[in-house]
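Let me begin by presenting the structure, written as structure tokens, before commenting on it.
Here we show just some of the chains, and they stay where they sit in the whole.
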Amino acid sequence: MSGIIRVGVKVMPREVILDTQGRAVEHLLKQKQMHVSHCRVGRFVELEFATESEKAALEQAKVIAETVLHNPLIETFELIPMTNGR
Amino acid sequence: MSRSVGVIRFPGTNCDRDVFEAVQMAGLKAEWLWHLDRFEAKKYRALVLPGGFSFGDYLRAGALAARSPVMDSVREAAKSGTPVLGICNGFQILCESHLLPGALVKNESLRFQDEWVDLTVVNAHKAFGSNLKSGASLKLPIAHGEGRFYASEAELKRLWDSGQVWLTYKHNPNGSLQNIAGVMSDDKNVVALMPHPERAMKAWMGSEDGQIIFKTLESIL
Amino acid sequence: MSLTIEQKLKHYRMSKAEYDRACELVGHPLREIEWPLFSALWSEHCSYKSSKIHLRKFYNKNARVLEAEGENAGVVDLGEGERVAFKMESHNHPSFIEPYQGAATGVGGILRDIFTMGARPIALADYLCFGEPKAPRMEYLVNGVVRGIGGYGNCVGVPTVTGQTNFHSSYNNNILVNAMAVGLFRPNDKVALSKAKGPGNLVVYVGAKTGKDGVHGASMASESFDSDSEKKKPNVQIGDPYFEKLLIESCLEVIQKDLVVAIQDMGAAGLTSSSFEMASKGQVGMEMHLDKVPLRDSSITPEEILLSESQERMLMVVEPAKFAAIQDVFAHWGLDAAVVGHILPERIVRLLWQGEVLIEIDPDILVEHPPKYERAFNPWSWKNRKADQPVADQKNETRWGTPDQASRRFITRQYDQRVGLKTVQDCEFPVALIKLPDSGRGLGIAVGCRPEIMRIDAKLGGYDSIAYPALQMACQGIQALAITDCLNFGNPEKPEIMSEFVASVEAISEMAKALDAPVVSGNVSFYNETLGQNITSTPATGLVGLRSNIEHLKASTFQAEGEQVYLVSLNLIHLHHAWGTDPSQPAQWSGTWDTAKVVKFIEQTRKLAALSKVSSLRAVSSPGVATSLLKMSLAGIGVGQESIHASEKQPNGLYQIIVSGTDLSETLPTIFVGSSVSITEIGQTRKDKACESQKLTYEKAWGKHFENLA
């Protein structure tokens, strides 16, 4: 069986930048008496690589995240290895 | 005094004034309802949830509006038999409120689409456009980014079998499953469509086919 | 660490002379906190220092004009109690950096200019210039800009009803994104102004909280791009159309309830420009406590608060007794209103931070006394003009193969064109038509400026940027009433650029006057220059016009079989190889410009449009008769391929129309009496199978250039 490695890429709005979605969700949650103090909304991308090497997968994921999945002017990203992903 | 049609506005609803005007063009009285209001169902002949971008369409279109206080009253009204119409974002809100089956997800194009579409009436609704015949055609405009109707296969079959499919597209614009453009609830009190009938009330708008949707509310007293 | 004056001048993008002038006006060497104020308000973008002396020449008044220069947008009286506010603005640099947000915030900004006056925005138009499709990032830019305009306009609920899209290599590194907004005052609606008044009145901040968005943005927009701009990761301004929608409803409500004394949006240079301008215009002073400004980011400094370009914010002057009512309205819409200061009788703006005075300054110094530059320019001499005789020497090629003539459906389909229930003619039509709800009349909207003509001759192009959209309007029976502009030019410090600027401003003004359609608002975008390359000088224009009803409109495609089709050409200016179809041939023109003759032709065309025997009417567009015939055939009725080929032999007149109808042979000469025109019978309309395939080619042409945007 050939291996499959999953890597998650979490893309969030840069801290200094206005998060319009987060603002609207936070507002509604507060109105509904759900006690959050802050809320931010971003994206989560799951990438699957046909490889045995987690290192190789992470490297490729990094390139993809940097060049395709995130807009560096307004977003930051983080790689999340998903060993036990479903 | 005949009852008015309640037009429900959420922050970000932007077809509210258009629907209000269309109801008036159809010779009926319209009245505003705000997202924080609770109301008595029997005061209204019918309720309409207009299109737009309630709560900015953030998260999922309609998701945040569906959790507004006014929806509790809409739910009660629907249960008591008041006809409820959702247009575009109103459709999304009704699905998110589980008052209608299915969900509306991003268009297959992943883009907003503004265009005229031809529709087929599959089953006429008992209040909105009640005198349309099955098989009749309508020309209405769409304007949405998340209008692709989705339901599980079993659910789709059930919708067809129980006569809950209201409208279908003749040429599928957005990837909707089985070309579905409008559906009804189990008890058929709640109905919704992605196209905008209020934008097709006069020949100069490009079509008058939207009139019938509102006009037939006359027969409800 | 303290910087030297030289370092500060560089950082704040001021010249030594400007610095000296500032010091002299304030009476002391500039203090730390004064630098950013002068930098922002004396920037080209805010002060119009290179253009002001020329903009004064604009024909800008007639009996219809209620507000022109000085306010956020021009206001024009349409009669019957209906008035419109409209304006056009550029967001070129931000859109090149981040196309989605740049374009979106451009739309948001121009909408605020409109509703801050109390007018409800009813229509948007966009004027876009992109580089060659294969230029680096171009597909990404096109995609982002179009999505951004749609994303904002659709959500905020204002239809985009017309626009123009151009492509040329001169925009490869500097695209143009200009947006126009039109707002309506119904018969009893009030016009709000930005003049602060009434010592003791409150200064109230409403809308989004202030963050570090676009700090120093105003000075950035006045600077040429350099290859360094990738590195300076700017704090991109993020637009929130949902928030703007709430702001529109609440601001219109407080204005119509007469709860505000003055109101102004926070645009470029944010709180600084709005507060100083409101005080200066009202000839009063203002005390403002910066620590009371609602903040999104607690680490923000007073300087950043002053310059922040966070979107969706407004500043109002309110009588204390009305503040509670104001709060109620904003609370209903889920927004906060915060008192940040009050009006002073003496003409001083005093800014405080935690009780300590940061600055005290006469607002006029910053608003009224920036330097004014008379940049060097040369008197205009016609360019690329050949022997003064009309010759028919250009084959009138069609250009389905270039992006210029590809269908714009990819763009327009992403715009909601109908929200508001007023759209009679949408983006499918050469000009937009909006139904005015109270009088039932039609409001026409068109944008203009053909960069191809600007590249041949900037004065000719200037005239044309008004004449051509006015002619397009005339074909729909619409009379042009008033004009806004967005003058996109390169570096004004270069005399050849400044000469083009002056020539086109003069031409626009002359044409405006001849049409009695004053220029009531506008915007200048200089320094559209990257690595020494300037864009095509592009004075984009926006016209509004009026039609007495919305009935009996002439189609812009052929409608019925068996009609005669005529070409009516004004014998005045002819173009030669203007569209670059044959790169070996220089683009030239011949003839003698005559404003009065052009105006007369436009008027006669409008009369023609009123005749019931005319069924289709269209102004010939770039690049000529054959292409226009093909466009008129898109509804399935054409003139036959032989007639299209024959039309390719027609000379390329700058102003030509194609008309179809019945019994026109004697009518046309009587309509165009006194004008030197050539009337040529092109053929007869008929069902044509070829129309179908041509339509497909037209629609598919876009995808050939933008593979991923089909």
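Going in written order, the chains are labelled A, B and C, and every chain counts its residues from 1.
Everything below uses one rule, namely that contacts are C-beta pairs under 8 Å (C-beta built on N, C-alpha and C of every residue); 3 or more make two chains touch, one makes a residue touch a chain.
Computed from a predicted model, the values in this text were never measured in an experiment.
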item: Protein chain multiplicities, whole structure file; value: A x2, B x1, C x1
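Everything below uses one rule, namely that only the chains that are shown with their structure count from here on.
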item: A-C compared against B-C, more contacting pairs; value: B-C
item: Averaged-CA centre spacing for the pair chain C and chain A, given as whole angstrom; value: 38
item: Where chain A touches two or more other chains, by residue; value: 20, 24
item: Multi-partner residues of chain C (each touching 2 or more other chains); value: 240, 242-243, 334
item: Residues on chain C engaged by chain A in the complex (per definition of touch); value: 97-98, 101, 208, 211-213, 233-236, 238-240, 242-243, 296-297, 310-311, 334
item: Touching residues on chain B, where the partner in the complex is chain A; value: 55-56, 58-59, 64, 67
item: Of all residues in chain A, those that touch chain B in their complex; value: 20-21, 24-25, 28, 32, 41
